[in-house]
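Heads up, one of the protein chains got dropped from this complex, but the rest are sitting where they should.
Right, chain A next:
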Amino acid sequence: MINMTANIAGVHFKNPIIMASGTFGFGREYSKLYDVSLLGGISGKGLTLNPKAGNPGVRVYETASGMLNSVGLENPGVEAFIVKELPYWETLDTARLVNLGGNTLPDYVLGAELIQRDADARSAAGKPAVDMIELNISCPNVKEGGIAFGVKTPAAQEVVRAVRAATKLPLAVKLSPNAEDIAEMAEMCQEEGADAISLINTISGMKIDVRRRRSVFNNLYAGLSGPAIKPVALRMVHQVAKRVSIPVIGMGGITSATDIIEFIMAGATVIQVGTYNFMNLRAGSTLVEELQEFMIEENISSLEEIRGII
């Protein structure tokens, strides 16, 4: 029997495949196509304390082996999520990550407190529905003056510390590949009490419509994801995994079992799958099956055997 399981801060993953935030909604849509409980986990659409309408204009553009998105964190807000989505999450047998973003420091803290309070109430009733918070410090312009939290380590440190104090839930911090020094950023998160590091978020990119002589995006820049970013993601996972002792959740361009194995070999404990969900609406069930087959074929009995071997 092969063992695909993993564990992060007491959270059990039946396999290392988690669906990445923003590409999987809260799982409902995909559950019409396959049983999402066969996944290792789901990271929900990024939430902010208050609802956000997201960006106007074109929100997606294809590139060579990737896509640019400018969704702008459209989301229903933490409270609506708790009321409308958590009862559904309760019914799922998979690890559930709440992806939490913010505009200001108090937003992050209040959001984390609301989730903690609800998690307490639910576990008192014997039905915990949130297994982990994935703190997204990769969203831009979070403070007046406009330095993204995720780029400069001191700014990021403030958020991680405040959120760590606001919740007892296992905390993964999702880093931006646009960070000045990704390994330093990860070390800081570990020191501040993070239980895991998620990386990478999308890479800031651009597309110009030459006939209209303007960027296709109202916001000028957009986030690049998909196979195009896999080499960068893999390198960053490798760098970070070498520097920290907490688990790394790796992602960026994964579309196959061998991609997953690459990330595990680079040091990831579990991985996330984003853009591939659009290329194959049944990505989750395809990958779980493929990974199992690959491990049998390659005589890998557990992911431990190959984790971080590079």
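Keep in mind that, in the parts below, a contact is a pair of C-beta atoms (placed from the backbone, for glycine too) under 8 Å apart; a residue touches a chain by one contact, two chains touch by 3 or more; residues count from 1.
By definition in this document, contacts and distances are computed from a predicted model.
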When one chain of this assembly is omitted, its UniProt record names it as which of these: "Homoserine O-succinyltransferase", "2-iminoacetate synthase ThiH", "Diguanylate cyclase" or "sn-glycerol-3-phosphate transport system permease protein UgpA"?
"Diguanylate cyclase"
Out of A:T23, A:S138, A:Q239 or A:S285, the sole contact with the unshown chain comes from A:T23
Cross-chain touch to the chain not pictured, restricted to A:G41, A:G66 or A:G205, is A:G66
Which of A:E74, A:E113, A:E184 or A:E290 contacts the chain that the document leaves out
A:E74
Residues of chain A touching the missing chain are 22-25, 29-30, 32-33, 45, 53-54, 56-62, 64-67, 69, 71, 74, 226-227, 255, 275, 277-279, 281
